[in-house]
Structures are given as C-alpha cells and as structure tokens.
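Structure below; questions to follow.
Note that one protein chain of the assembly has been removed; the remaining protein chains are unaltered in position.
Entry: chain A
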Amino acid sequence: MENKTVNFMRLLSEDSTHSTVSSDSCEYYQTEIFDLLPSIQASRPEQSRKPSEAYQDGPVPGEESIHGHLSSGPRDKAPTQPLRNMVICIQGKRSVRDRRKMQISDIGFWVSWRRSQSITMKRVWEQMGGALSGLLPWQHTLHAIEGRYGFGVKAYFVLLRYLVNLNLLHCALIFGFIVGPTIFYGRSKSSEPLKFGGNDSVLDFFLGSGYLDRSPVFYCFYTPGSLNMQCLNTPLLYLAGILTILFLTLILVVRRTTVGYKHTWMLGKQYSMNVSYKIFCGWDFTIQDPAAATLKHSFIRNDLKLFLEEQSFSLREAQRTLGQRVRLYLLRFFLNLLVLSLLGGAFYLIYFATNKSQDQGIPGERQWLVILVLQYLPPITISFVNLLLPHIFRKISSFEDYSFTMQVNATLVRSIFLKLASLGIYLFFIFKHLKDQSQCLENLFGREMYKLCIFNFLTAFCNAFFLNYPRKLLQEKYPSSLLAQLWGKQCFLVPFNVLDLVYIQTVSWVGVFYCPLLPLIGVVTLTATFYIQKFSVLRCCVAEQRMFRGSSSSVLFHFMLLLGLLMAVATLGFNLYQPREPACNHRFSCGPFGNGQNVFNVTGVCVDSLPSPAQSTLSYLNSSAFALPLILAEIIILTSYVSRGRANQKAIERLKDMLVMSSSDKRFLVKQHTTLLRRQRNPCRVRPAAIEENQRLPPES
C-alpha cells in the first residue's frame, strides 16, 4: 500500500483511504468544517451567505448539491478577473456584472476608465490574433487533414509549411544581398550577355547548361559590377548574404529543435506513456462528420492497443531467458551487418553512376535523350536508393524484436544515415572529378545540386500520379485481384515523407552558395509538393492502422534538419578553403570571386580598410587566445543551467510530497471532526466504533 514503485504514489496515511464512519466521498464536501476551511473561504466571497441571492447554486452547509464545491456561489475573487472566466452560470455572471457596474460609481473615474480600456485592448488583441492566424496559409486544409488522418500526417504538412516559409525568407535575403545589387549596379563588362544563343535549347532547363548556365540561377552570373568600394562590393555582399542565410537558419532550426526537445522529453514522463492524457484529451470535440468520428474511435482504440502492446512487450522483454537473449543479439548483429552491406552497395552504385555521368564523351555524338539520362544518372541512382532501401530497413527492423516505437526509430536512424551519407558521398566524388575540370567549378557544382532538386520534384510528381493514383484505382476497381492483394492498401508513411523533405532542404542549403536562386526553386517545388501530397493523402491513402509515437520521432526529424544544415556549412567551408589553381582562374574568371580573388582576399581588403581599433579587435577575435576563454565561459554557463535544472527537479519532488501529505492531513482532520460532532449528536449510535476510535484519536484530543 505504501510507496509503490509508481511515480505518483506517495506515502499514504491510512485514513485517506478508509474511515470507520463513512465511506461516502460526498460527505467530505458536505461537512460543516469544510466550509470553514481557509482555502475554501478564500474562493468564496461573503455575499454567498446571503439567502437573497437568487441564482446561487452553491451548497448550503450540509445539503447535497449537484455542482458540489466547484461552482460554489458567485465568485468575485478579483474585480478585474474577466466575467467570462468565472465558473458560474450566466445569471450569476450577470449579477456580478451588475454589482461591478454599481461599484464603478464608488471607484471613481480613473480606475473605471482603466478597466474599460483594458477590456477594449483585450478585445482588440483578440481580433488581431484571430486575423493573424487566419493569414497562415493552408490552415483550412491542415485542419481537414488532421480530422481525417490524425496528428502525425498533419505534422508533416506543418513541417512543409515551415520549410516554405524558411525558403521565402532565404529568397528575400538573397534578393536583398545578391540579386538586388547586381540589378542596380550592373555586372562587369566582360560577362556574357543573357540572350538565347545558338546552342541553347529547352534541354538546358533540365541540364542546367547553356542558357541556364549564363542566367542568374548560377554563381557565374554575379560578377562584380560598378559597386566597388572597399567594404561594400558585390563579392562581399554575396558572401554576407550566404552567411546570413546560414546563420539565421541555424538559429531558427536550433530553436525549433530545442523547443521540441523540451516539450517532449523533459516534461516529466514521456507523453506517449500517459494513458490519462489519452483518455481525457483523446476525443477531439470538433469532430462533426460521422466518418471522422468512426476514424477517431479507431485511432483511440489503436492507440490504446499500442499502449497495451508496449506494456506486454516490456513484460515479455523482462522475462527473456539468457539463451533467448543471446540468440536475439546474434540475430540483431547479423541484421546490422546486412544493413551495413546494403549501405555499402548503395554507395558503390552512386560512385559508379557519378563516374559514368562525368564521362562526357564527344559532344554531339549522342542523342539528346542519352545525354539527359547520363547527366541525370546520379540523381536517379540516389533517388532509387533512397526510395528502396528505407522500405527494406523497415522490413529488417520488424525481425529484430523491438517495440513498435523502437522499430520506427531504428528505421529512421538508418534512413537518415543513408540519405545524408549518400549525399555526402556524391559530393565527395563530385569534388574529386571537378578538380580536373577547366571550366567554372562553381557552376558545375551548382548544376549538380540543381539537377538533384529538379529530379526530387519530378520523383514526387510521378510517385503521386503514376504510382499512388493507379494503385488506388486498382484497389477500388479490382480489390480481389492478385496485384491488389500483394500491394495492399497504401497509407501515408509519415517518417519517410518527412525524411524526403529534410533531404530536399539539405540539398538546397548545400547548393545555395553556387546556385543562389535555389531557394526560389525550393519555394515553387515545395508549394507544388504540398498540393501533390494533399492530393495523394486525401484521394489515395487510407488512415494508417498502427500509429507510431510522433513525439520522439519529431525530435529526430528536427535533429536531422540540423545535421543537414551542419553538413551544408561543412561542405561550404571545405570548398572555400580549397586552394585554387591559378591556371584555371586565368582563363575563366567566373562569379563574384573571379579575377584571381578568393574569399580571403576580398575580406582581407575590407578588414584592412577598417580603423585600427576595429582591426586589432578582429584579429584578437580570430586568435586562439579568444577561443579558450569563450569555451570556458560556455562550459560554466552550461554547468550552471544543468545544476539549476536538477535543483528545480528536486524541489518539485519535495513539493509533490508536501502536497500529498497535507491533503491527506486535511482529510484526516475533517473526518475526525465529523466523527466527533456526530458522536456528540448521537451518542448511542457510534458505540461499537467508539472503542476503535479511542485508539486512533490523536493525543491532543
């Protein structure tokens, strides 16, 4: 009875669980002393005692009432507490309102004016808040999706919208820092004109060569123009723009990650295991559609079944014998080896495809279709690998005997590794190939990223219209055919789709330095993806039967976004620090950093032009003498936060103990008081209990 191993069971006093006189819980609130307790008095005004109050539904002491202690009389705790927030019926609120109005004449002009102003301000804020939330795009669609498919699918679309907004921000920054100055101050005289030339064709839009090569899409377009001051020139603005984008994105993504982490992991127990939330907050009261209601019922049922399954799984896991455990670990080891070999095979495929595509051959020798396919071979391979392997991982993880949430997370971790590593390997091989090239390196690199983005979008498009829609038609028209049975009903797999989103965004970040209009392309493709996925979800998918725990996975998603950003920053840094062959630059001076300049020259010139205190500060910030105190300061701050958090946690535990003990003290005392009063009134009735009572009375009585 005392001190179970469950978190919320504290030390029990016996009297809080049973009493000798009455076991009726209502009586506790009907006792006379209950009304005299200071805590109850504090929530009732004196007026509730007057019998002339017509709309009182508070309990007269000793009388049973339906509403109990919860709506005990008109409350006017604080004169500025809004009327609407009070827990009384409308008639009661009306009388409070009248009373307040009468008080106004006593209060005086200034206070009443302030009160009315605060009410007006509140109404204005509410209206503004309502207008702003109505501005959020696609709110209605998200609401409809949530009603039909649940929270997980909605989270995907929320992330999509967030990425669209992020890309819009990038576009604005790029326009301000990069495109704007080039438009206003022109480009250098030796740059090529932007006209449809002789060799250009529509294919250029897919290959990123020819016309597109010379267009503002790629790096080489932005040659330094007439803006040529020491600290304010086009190259510096270009660099500043990109750095601002990356830095701002880092702050936003880190903030989103930490908010999500705090929300799910550190709020005491994990939300997913809290059955009480499922029961009391499970039903969505906004549901009006019978189909949605049936769906919600099945969601809740599945959720609870999942919870029960996890309980029985943990029970089963605890009961594993040593032999079973050894066999299981061996099985897991071999499956992981299988996963690693699959990954290795995928990487080799990508290497092979990259080599093949870089082998240009004689131009004009091949047909345009062959050229297109060869150029797109790496994106095709990467997409194929990213499409196939996660499903294989999913199958593999089902053999490893984990709980369902653990399975999903294991698959996710492997898929994340696959996607990021395949991108990393591709970038690595591109670098190796491009080093031997004599053309503008940056444009070639930007071209590869551009092709990746375009192909991702095409894949999503074809997937929705040529794979999902026929599958749905097949299910509808011929549900008993073999193909339909094999394929099964499709559901919107949230984890894999979120991974796709994060991957596309990573590519966009990696390529933004070399292809400044990539965020604009990103906005267009993401918006189109929204509508494509909306079509796919609403028309082609059924709701998934087994829901996974979204909370832990969403932290993983944000973490992957962060990883992608870090990879982009690392790639950029690595590229910028590469030594450049002077022979290349001499012939092809491309982009803002052409003409023998590189990033360090340009920034060096700017720094030299600054006044000398600023220069010395900058050189100090650069040196290692600054880095060490910085690291020390960060460690100290971190330690103080962690220890403060721990101390708060301990205080919370102590306060919980106090809460439980004082409420059981209160119950004990109230019951004692009641029994004493009762004994005074009916001395003959409680004689059999009196003997035990004597033994249990506290010494003071």
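Following the convention adopted for this analysis, a contact is a pair of C-beta atoms (placed from the backbone, for glycine too) under 8 Å apart; a residue touches a chain by one contact, two chains touch by 3 or more; residues count from 1.
Note that in this section contacts and distances are computed from a predicted model.
Peer 1: Mind telling me which option in "Ribosomal RNA-processing protein 42", "26S proteasome non-ATPase regulatory subunit 6", "Calcium and integrin-binding family member 2" or "CSN8/PSMD8/EIF3K domain-containing protein" is what UniProt lists for the chain we can't see?
Peer 2: The record names the chain that does not appear here as "Calcium and integrin-binding family member 2".
Peer 1: Extract the touching residues of chain A with respect to the undisplayed chain.
Peer 2: So the residues of chain A touching the unseen chain are 4, 6-10, 12, 16-17, 25-26, 29, 57, 66-71, 83-87, 89-91, 93-94, 97, 119, 126, 263, 267-269, 271, 274-277, 279-290, 292-293, 297, 300-301, 304-305, 307-308, 311, 656, 659-660, 663-664, 667.
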